[in-house]
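Excluded from the complex is one protein chain; the other protein chains are retained at their positions.
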Amino acid sequence: MDSFSDLGFARVDTSREARQGAPEAIVAEGKTPEEISAIATALLEAGSGSVLVTRADKAAREAVLALGDDAVEDERARLAWIARGVPEAKGLVTIVSGGTSDGPVVREAQVRAELLGTEVIVHRDAGVAGLHRLEPALPDLKRADCVVVVAGWDAALASVVGGIVAAPVIAVPTSTGYGAAFGGVSALLAMLTSCAAGVAVVNIDDGFGAGTIAARIARQSAK
Amino acid sequence: MDSFSDLGFARVDTSREARQGAPEAIVAEGKTPEEISAIATALLEAGSGSVLVTRADKAAREAVLALGDDAVEDERARLAWIARGVPEAKGLVTIVSGGTSDGPVVREAQVRAELLGTEVIVHRDAGVAGLHRLEPALPDLKRADCVVVVAGWDAALASVVGGIVAAPVIAVPTSTGYGAAFGGVSALLAMLTSCAAGVAVVNIDDGFGAGTIAARIARQSAK
Amino acid sequence: MDSFSDLGFARVDTSREARQGAPEAIVAEGKTPEEISAIATALLEAGSGSVLVTRADKAAREAVLALGDDAVEDERARLAWIARGVPEAKGLVTIVSGGTSDGPVVREAQVRAELLGTEVIVHRDAGVAGLHRLEPALPDLKRADCVVVVAGWDAALASVVGGIVAAPVIAVPTSTGYGAAFGGVSALLAMLTSCAAGVAVVNIDDGFGAGTIAARIARQSAK
Amino acid sequence: MDSFSDLGFARVDTSREARQGAPEAIVAEGKTPEEISAIATALLEAGSGSVLVTRADKAAREAVLALGDDAVEDERARLAWIARGVPEAKGLVTIVSGGTSDGPVVREAQVRAELLGTEVIVHRDAGVAGLHRLEPALPDLKRADCVVVVAGWDAALASVVGGIVAAPVIAVPTSTGYGAAFGGVSALLAMLTSCAAGVAVVNIDDGFGAGTIAARIARQSAK
Amino acid sequence: MDSFSDLGFARVDTSREARQGAPEAIVAEGKTPEEISAIATALLEAGSGSVLVTRADKAAREAVLALGDDAVEDERARLAWIARGVPEAKGLVTIVSGGTSDGPVVREAQVRAELLGTEVIVHRDAGVAGLHRLEPALPDLKRADCVVVVAGWDAALASVVGGIVAAPVIAVPTSTGYGAAFGGVSALLAMLTSCAAGVAVVNIDDGFGAGTIAARIARQSAK
Amino acid sequence: MDSFSDLGFARVDTSREARQGAPEAIVAEGKTPEEISAIATALLEAGSGSVLVTRADKAAREAVLALGDDAVEDERARLAWIARGVPEAKGLVTIVSGGTSDGPVVREAQVRAELLGTEVIVHRDAGVAGLHRLEPALPDLKRADCVVVVAGWDAALASVVGGIVAAPVIAVPTSTGYGAAFGGVSALLAMLTSCAAGVAVVNIDDGFGAGTIAARIARQSAK
Amino acid sequence: MDSFSDLGFARVDTSREARQGAPEAIVAEGKTPEEISAIATALLEAGSGSVLVTRADKAAREAVLALGDDAVEDERARLAWIARGVPEAKGLVTIVSGGTSDGPVVREAQVRAELLGTEVIVHRDAGVAGLHRLEPALPDLKRADCVVVVAGWDAALASVVGGIVAAPVIAVPTSTGYGAAFGGVSALLAMLTSCAAGVAVVNIDDGFGAGTIAARIARQSAK
Partner (left out) sequence: MDSFSDLGFARVDTSREARQGAPEAIVAEGKTPEEISAIATALLEAGSGSVLVTRADKAAREAVLALGDDAVEDERARLAWIARGVPEAKGLVTIVSGGTSDGPVVREAQVRAELLGTEVIVHRDAGVAGLHRLEPALPDLKRADCVVVVAGWDAALASVVGGIVAAPVIAVPTSTGYGAAFGGVSALLAMLTSCAAGVAVVNIDDGFGAGTIAARIARQSAK
């Protein structure tokens, strides 16, 4: 039976994990530390296996850290989370990124997928401008149940990887780049029009979304 | 007879309340505290039932608070107002919002509608991702004279509510969200193309505009 | 109890009129004449008071005309409809338009509102470039329960009317104009940012949507 | 070993099916019937299990039909294909669409997924404006290995479905709608910013892409 | 004979005033105070009647003020200027603005036009939402040699004024407004598509450009 | 006293010529030949010195030609007009265009300005890619009361001319060009951001608007 | 000495070939066959080594073919040309394209470069989705004086090639693709933000421009 916890300013969807296998998460932007703390508490009290707060500034992260000694933060990726009942890992997600600056988005995807119970391997900075750097990642790309490509600028890596692997590819455009990169729009458009079939795209900088669907795919694909 | 008060830098429309049932309001952005104070004073002296200042930073709000002990502010919604002759409440406006972060816009709509003389009920955080959270709002949605839907991201709540209620629906896109949310543009476009008929839309984050038209509809619909 | 009629290619929402006071309508674009005919028949058999087909080319209109001698078409407005149980008219909607070319959208709004059971008065070609042409419309604008403004180009008429009347104003941007009119985008943006409060906007060329919400407002406002 | 067939005007990737489990397909736009015929022939000669031509006008489809008695076309979906060695079906893809006009895109996704060897169930016209029409689809949505949502306009269906199911959701924005639908851009943006996590998006009207990734997910998820 | 003063980082067009009747001006953004000071000095030494620095922050303005006791600044309009040989005023420019927040742009247009040698009359805050406020400006609008309309939001004032006056109208969109005002884009589009003929438009917030062309028109029109 | 002629579908502003020195004109797009004929007749009967129909296809032009033996058409510029009382020519407008393809827009500006009573000289195809081609136009540019620059693509001609002449410059972006010319948007943006001061811009392809304001400037500037 | 031939409707830049090594070319769109014929004749009479007409429909091509037995056309690339004095070939341009549909743009670049006097080698359909197809092109890419990459969709080929070769790379986005390809905008943005340094971009579908600059680079680089 679907349920929620009514905090007045928020109706926390406490049945989402049971319904969909992934607990509700909290985007910190636009919320006060008090609100974040209250929502996180409601989720944990309702039995969520984990709570993940994304796009969290210092105050938001501190609100989470104050909730327990098991709270963890990642400053650069602007994350904070508490994991109390992560499912046993099933399946493999391989994440490959175009450049060093994509790091925080990679990390967000990784943490989310791990909290949902899947193994994650990361290969950073394998951009197309020096394609030979992709080679060490090939074995992990080929044995993955789901591949996540994180890239900004022209995001050409999505097509290159999408032309190699047989697994489903989830592409995450990032806002790295300047000028005509338009805050990730160019990467988004390039990924949507990838000449490789079998690539699907999430929102700009949305490591969270990519981690969610990748973990779902990987877990149900694992034998 | 239409009139105005000429302050040099501003021509305050002192006959608007008589003409249209709603006094001129003040957008604080682009105005100095002194200008805001002078315009508010002119409106009150001309007999406005209330003065509402929107998008007001601290200095702007303080300029209003200094005008009388009956001045009120709301920091998070960036509002300040003085109510000296609010009409007796007629009709019911029900506001429903998609997420916690839409709170300030909800508040702006609520305050505006109440100052124009209508009852307002608010249901927060009833987003489509957990649709069962909308159920407690259904009775208030169905008995409303006008429904206001406040939502960012993809604003799917507008179509869901628009497919349920028989009252006119005013949709307010908000700038919550990141990436392809494009500061509220995605929500705006989604609301304009809602698959539910009978939905009309105001500007992004324009709780004020929604409150104005909703109050007009509700007041004239009340028996 | 909500119900629908399953035609395979369509699930016709036969309970919409009971639920929301307005029957489902049919956008002809993207549907074959056979599909339009089948959906219209399903609606009429389920007891809809009327069926309205919008954006209908010749073939689509003929499919409707073949459904009964009481079917009516409007070539220029690309409409076809059958009215078998229109509610008694309540309330008044006054439509004012900016130019002659806005005629088809005006007509779509008018037909929809009349089919939902409200009186409609139309004043055409009262654009701001010759503002004195608006004067004959003023009495009908001031006594209306809801005003609909239909305009393309810069849509300045919306603000002018919105600054005069006390009734709710529904603004319909049209795709008339060339160059920077951008197919109605300029009119849409202007209406969304109208300096007059109390204006809400529907989709470009969406006379249907405007007629729907205007009729709802007018009917519930009528004494 | 990767290989290709060099036709001069084209280098047909004859090893794609072996490498990625899905043969190269042919977008007809921009190609002559002769080119389409030659590419299709090269693929079949190289042992492709099937050849699918998308966005094919009459001449393009006839070029395919001339290649063998086992060629099939779908006029409305602008498809033509030849299936000579489709893998045994594994897994289930459930497709749900918002409206009748989305039919051709639904069909493209269905044919592609079936040619790649997966079972496909389709539920049409379950748009959010009458949400009760979604109910009959719920069992098939919940037991699917992958869900595909096809919708135009504001594409609210993606969030509604995304909030219900536990399977990965692939969303396909369509170009249905007019005005601010902007040829599918509004649907695209709404799907990218869906408030439901676990939704990934393909290009506008790209039933082919959705079918490709959905079949991959479904096949590898099947037990 | 055309000439310039070569400062290394800049080639100051010292013959522009002789060639075109208006000296080169300095946009402060992107220039250091030292550069601004050097360019201004070069212009004055070459005999420019005046030097005007626009979009000048405090440091930029101070650099100008240090050039002589006759230097003047306007903080809010971000201007600084020195006038040593302004031509005798000829002709009349009437500026009318939509709202209080347009003040800085109005001021920039006024100062520029006055420095070029024309009389300027300003009517502020005559927005369309309360059209009766425009009446006191009518005599000055009708006797002007050139009218400048400064407005943000939907800029409806441009069409209203453009439908009344017989003089050329120069429209300046401003970046006032939020949401779908898009930093002045909506006002720009509305002005470009004004339903009143005889309106020409300058860049967003470009009081300088409007003042330049308006002064040219007014001076050559004066008898 | 302002007046209009009420045709039902149109309210023809018969006092515009008296009020503003330029009669109302007719954009043919969106109007039937019958409507065009009726509006033109109403204007002529009310004493308009001329009637100009723009963007007129063959049927629209024939409707005008049928109104009198003095009717004239220009197929390529899609114009038709009747001149019965053009004011004596005063002032000089010099039009310069970037390329051959800008011809129809040049012609529209020319006809409009001549009908309003001003002399017009045209220099075609003086684009910046071969700047020496501009030289023969220099004398006419320098003695003009108003200069009109018509250009598509990057519209660099506007800045070049704007840097030379002392007269006001009206710039008309045209929709010539392909790809990133975006139907005239690039030319429009370039003209709005011209590095030459004193340039004002009208709508894309709006020769009519340019002719209107140019004639006003030229007539009032003539001694 | 710079010169031009004045045809009234056009000022043909007859000195361009002497000045810049490449004769003026003719974009057929917006010009009549008579105008094209006259411009081409003027160029040939002034001694141009060749005349190239781009974006030429059948009538435009026939106008060229009528000019001499040595006239040549390419229907699919919409080209017609006459070559009477092509310089001896110097240098090598290698063109590589992403897909079959890019053929016409490839051809336009090839013809232009050859007419300017350079050797051109073409490798078609080497898209990133099957990267092994690029291998046969590698020797020609590495020995080229200038590389031209022609690609639509996400144009990932530009970055892949740009990361391999040492020669300057000119990238041409094409309008192939649908949906979010946006008529070449996505390819354009991707190429502008290529993660490979040393790539410069021309207009969408602008094979002509690419051929021009590539030939210049190749000719001056040849030893």
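So that you can tell them apart, the chains are marked A, B, C, D, E, F and G in the order they are listed, and the count of residues begins at 1 in each.
Keep this in mind: a residue touches a chain if its C-beta (ideal position, glycine included) is under 8 Å from a C-beta of that chain, and two chains touch if they have at least 3 such contacts.
If you're wondering where the values come from, they're calculated on a predicted model, not measured in any experiment.
Of the candidate positions F:Ala56, F:Val150, F:Met191 or F:Ala214, contact with the hidden chain is made by F:Met191. Interface note for the absent chain: among F:Ser48, F:Ser159 or F:Asn203, the touching residue is F:Ser159. Of the residues in chain E, those that touch the hidden partner chain are 2-4, 6, 8-11, 13, 15-16, 24, 27, 29-32, 35, 39, 55, 173, 175, 184, 188, 203-206. Residues 98-99, 127-131, 153-156, 158-160, 162-164, 177, 179-182, 185-187, 189-197 are the ones on chain F that touch the missing chain. Listed by residue number, the positions of chain A touching the unshown chain are 99-103, 124-126, 129-130, 132-133, 136, 176, 178-181.
In this section, only the chains that are shown with their structure count from here on.
By residue number, the contact pairs of B-E overlap by more than half with those of exactly one pair in C-E, F-G or A-D, and this pair is F-G. Between the Cα centres of chain A and chain E there is a gap of 50 Å. Among the residues of chain D, those in touch with two or more other chains are 99, 129-130, 163-164, 179-181, 188, 192-193, 197, 203.
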